[in-house]
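One structure below.
What you see is the complex with one protein chain gone and the rest in place.
The first chain written gets the first letter, and so on, giving A and B; residue counts start at 1 in each chain.
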Amino acid sequence: MAETATTLPPRPAQEAPRFELKSFLTRYGSWIALALLILVNLAITPNFATWQTLNVNLTQVCAIVIVGVGMTLVIATGGIDLSVGALMAIAGALAPLIFLGKLFPLPSPAVGIALAFVLPVLVTGILGLFNGWLITHLRIQPIIATLVLFIAGRGIAQVFTNGNLQVFNLPEFQFIGLGRIFGIPFQAFLMVAIVAAAAWMLRRTMFGRQILAVGGNERAARLAGIPVASVKQRVYLISGLLSGIAGLIVIARNSAADANLVGLGMELDAIAAVAVGGTLLTGGRATVIGTLVGALIIQLVRYTLLANGVPDAAALVAKAGIIVLAVWLQRQGQR
Amino acid sequence: MAPLLSMHGINKRFAGIPALRAAELVVEKGEVHALIGQNGAGKSTLIKILTGYYAKDSGEIVFDGKPVTFSSPQEAQGAGISTIYQEINLVPYRSVTENICLGREKRRFGLLDWRAMHAEARALLSRFNIDIDVHRPLMAYPTAVQQMVAIARAIGFEAKLVIMDEPTSSLDEREVEVLFGVIRQLKAAGVSVIFVSHKLDELYSVCDRVTIMRDGRTVQVAPMAELSRLDLVTTMLGRELTQVLQEGRKADDTVDTRKPILKVQDLAIGRRVRGVDFEVRPGEIVGLAGLLGAGRTESVRAVFGADKPDTGMIRFAGSDKAMTEPADAIRAGMGFCSEDRKLEGIIPDMSVRENLTLALMPQLARRGIVDEGRSREIVDQFIKRLGIRCSDPEQRIRELSGGNQQKVLLARWLCMNPKLLILDEPTRGIDVGAKAEILSLIRELAGQGLGVLMISSELEEIVEAASRIFVLRDGRTVAELEGDAVNEQSVMAAMAHGHESNREAAHG
Partner (left out) sequence: MNGTMTFKTLQTIGRFGVLLALITLIVFGWLRYDNFLGTYNVLSVLRYNSMFALVALGMCFVIITGGIDLSVGSTAALGSVVAALASPYGAVPGLLAGLGAGLMIGACNALIITRLNILPFIATLATMLAASGCALLLAGNQSVSVSYESGFTELGQGDFLGFPVPAWIALVAYLLGSLVLNLTSFGRTVLAVGGNEDATRLMGLPATRVKAIVYLASGGLAGLAGVILAAQFGAGQPIEGVGWELFAIAAVVVGGTLLTGGVGSVGSTLAGVLLLGLIFNILNFENGLGWISLSAYWQSVIRGLFLLLVVAIQARLSVRTEETV
């Protein structure tokens, strides 16, 4: 430093790194909140420390987290995906049509189940690409581009099934939603795997760095040689694929597919989890683990209130409060 | 006579870091007062405190005989302080009239009287000899006109004090003269002006007194006439300037016969570029000179593949395949530092390290996974080599000063080992010290065989650095200057009325 320090004296802030309460709170605030919530529940909620409670909460939160991971990546590029709920409905409507053999004759039930896993997710992936195409090639703003499928997507699912409820009982297929390994729901393992993979990707890979660069400053990213359009295409593709998986989980769990209800309001739940988790909504800074924590917080607050006799409607108001509080705290830390 | 404005003992900290320490500023009635200092010296903070954009931590402000504390720009405006900011702060989609009159609209029967407002806007602009259609949206007009609109707006408020924060950065010389005329008009009418600028010529030609700031403190106040340029710069930087002034002249002037690395012929893009030719040889610094709107930036963006040219040939490293994306140009061995660091250069939330290795990433990654160890090595090496001052490579780039950000962006390209580096206004908004460092670095790199194509609006700088200059005017190359012809007079002559004969003369 000495020989180069010609024009500026060293800045005082760099001399003594002090403990900053605010930045500490911003950094670990969501973890602290989660820990506090668990402690409060251990103290006041009867039968909280049971497998039963854990499993109930995990099943409630899995679909939101899986969709939230895709949403995190999309938001990290500075976009948004409103179509996730509608895509879940499409995947949810397609899968039973396939394994019940209503779309085309099946050579064997096993093939039907395999196709029921693959095809719906493939379809939602393609629709995700379609979102990306609207955004990158027609240069439509993400909120409008994905609004198209938000409006039309559920309609498509309803038209497929004519709005009817499809009930089924097929344990092999429903393993994705009902199966357990060591007493823990299979979907929780799936969720953890997806979260871990996405978090690793965002941190360690070139693609992750490109996502954050595009969200941080798109014009600069393009001039630095980053293929902006292809990066965006891929995040919407991932968001589509993950929505499809979440759709399958939801119908498997319910043993029924209702195109009117699967994934309803999911876009907002996922965005709320992302926001509470600490991802910057304007893009450029994102945390997938944070989204997991955010979803857990929202779920636990709701559970706490319900388990203690507060009506569900009041829990909605509490959820609103958490979102505002979390985002406000993050803003304080940025100053 | 009591001064119009006196700011005394102003302190301000941002997140614990002091930005102003007992800063002082006194402006007399009817004087043009220069406020200067390096970037980060606290000029902008002081001004924003005066206009109520920030709240001061302590200190007192007396304006027009009364102690004041404005809590918003609106209040300051109401009290008679108008401000023209460095970046044009107007609303591009709205009409010229709205941009001038918003905030003091004319009304009839409680509703807006558009006819009276249009008339007023026209009248104000006519003081600058500008006659435009005020109904049209502001963004329909070039930057210089927009700047004039901003000034017209500020003056229209019948202010007692007009603050101009680098108002000339987007004006050409004629427009600067018009602006100075208006400043003298204001002065004659008893209005005071605070004038912030990095350009010494301007300060000496229009200002009465000067306040010099450094590190958040006011270090000197003096009449302009009693302060030599050298004293002024020395006080501003707080050190002896010998290194800065003793820059070596450009490399040897022997005629270079090496084959050009870049050759551009008959380039045309829309209406802005209609016939641009230039070339760059390895190891040579080539300057592109011209007034604003001459088509310099547009031309180099096309070379880099950022915009699509209509016609023309661009041959780079022996191939004239068109670059359709910056990524192609980068792969071929080009680097491009854009004009606007904030808008098109840095990724503010990313660290110095991530910003520096952004373009290098494809080479740093194996099967898509970034090799963090190597990235750290490279970054450490460049931080040392370029003297980038940051607390840690993981520090966010937006916390760095403009000069250091620019060095990181230079390093972003240098670590790629490019064959050609395109620099669009590489020293804009950078303090004098860092400017000299960056220019000598560019020279050193060229000495090692890198071709450099540099755009600069500062004649002094471009003449100093470049060994060959192409002058553009109205979208055409009008002169190529080489050897002894590279001097400010001939560049200016070519910019003003250059034609083909200049070209011949320069070669002869």
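Simple rule for what comes next: a contact is a pair of C-beta atoms (placed from the backbone, for glycine too) under 8 Å apart; a residue touches a chain by one contact, two chains touch by 3 or more.
Here the structure is a predicted model, which is why all the values come from computation and not from measurement.
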Contact residue for the chain not shown (choose from A:N57, A:Q158, A:T205 or A:S255): A:Q158
Options B:G30, B:G59 or B:P73, residue touching the unrepresented chain: B:P73
Residues belonging to chain A that touch the chain removed from view: 80, 82, 134, 138-141, 143-145, 147-156, 158-159, 162-163, 264-265, 268, 271-272, 275, 281-282, 311-317, 319-321, 323-324, 327-328, 331
Interface with the unshown chain - residue positions in chain B: 53, 72-74, 76-78, 83, 85, 88-94, 98, 102-103, 105, 107, 110-112, 136-137, 139-140, 153, 270-271
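Following the convention adopted for this analysis, only the chains that are shown with their structure count from here on.
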Chain A-chain B separation of Cα centroids, rounded to whole Å: 43
Contact set on chain A toward chain B in their complex: 1, 4-9, 11-14, 18, 204-207, 209-210, 212-213, 216-217, 219-227, 280, 284-285, 335
Contact set on chain B toward chain A in their complex: 15-18, 38, 40, 215, 237, 239, 243, 304, 306, 325-327, 329-331, 336, 338, 343-350, 354, 358-359, 361-362, 364-365, 368-370, 372, 387, 389, 391, 401, 403, 412, 431, 433-434, 437
